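All protein chains but one are shown in place.
Right after this comes chain A.
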Amino acid sequence: MRLEYFEMIDQVVHLDRAAGRIEALAVVPEASPVFEGHFPGHPLVPGVLLTETMAQASGYLVLAHLGFAQMPFLMAVDKARFRSFVGPGATLNVEASLEHDGSGYAVTKATIRHAGKLLADAELRFRTMPFPDGLDAPMRERARKIGLPMEDAAGVAP
């Protein structure tokens, strides 16, 4: 995770397109300016960044599901729960499942586990729309970098 750059997902470990499910890893950095404020001398990953981590895992799932034809933008966060604390160096297991593929929107459920224990969960909703100019290529590049299987997306490359 590069918290300051909002690069939350380090690696996609499994994508099941048919089941609409993704598993990913996110390793909390040992040091980050985020921890200077949250909290001084007691570093904890902020809940809002755990939410972003679930949103990004969900986002890559939606991108894969749509074959990179549209970009998902976070629209709603429901039932977010932060069940424990987590700090520097932790490896987080992030999972997301596609609950509903709507017209112009998508709904996911996501969880984060740490050492087998549920850390956070939420229901997320995304508006899906055409890529704004210039965003398609960097999103594909980032998806490739974290190991999102791209074979189905190749056909709709610009």
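Structural remarks
FYI, contacts are C-beta pairs under 8 Å (C-beta built on N, C-alpha and C of every residue); 3 or more make two chains touch, one makes a residue touch a chain; residues count from 1.
Everything that follows uses one rule, which is that contacts and distances are computed from a predicted model.
Not every chain of the complex appears here, and the one that does not is recorded in UniProt as "Acyl carrier protein", selected from "Acyl carrier protein", "Sugar ABC transporter permease", "Extracellular solute-binding protein" or "Phosphocarrier protein HPr". Contact with the chain not shown here comes from a single listed residue; of A:H14, A:R81, A:H100 or A:K145, that residue is A:H100.
Summary of contacts with the chain left out: across A:H65, A:R125 or A:R140, the touching residue is A:R125. Contact with the undisplayed chain is limited, among A:A31, A:A76 or A:L118, to A:A76. Contact residues of chain A toward the unshown chain are 75-76, 100-105, 107, 125, 127.
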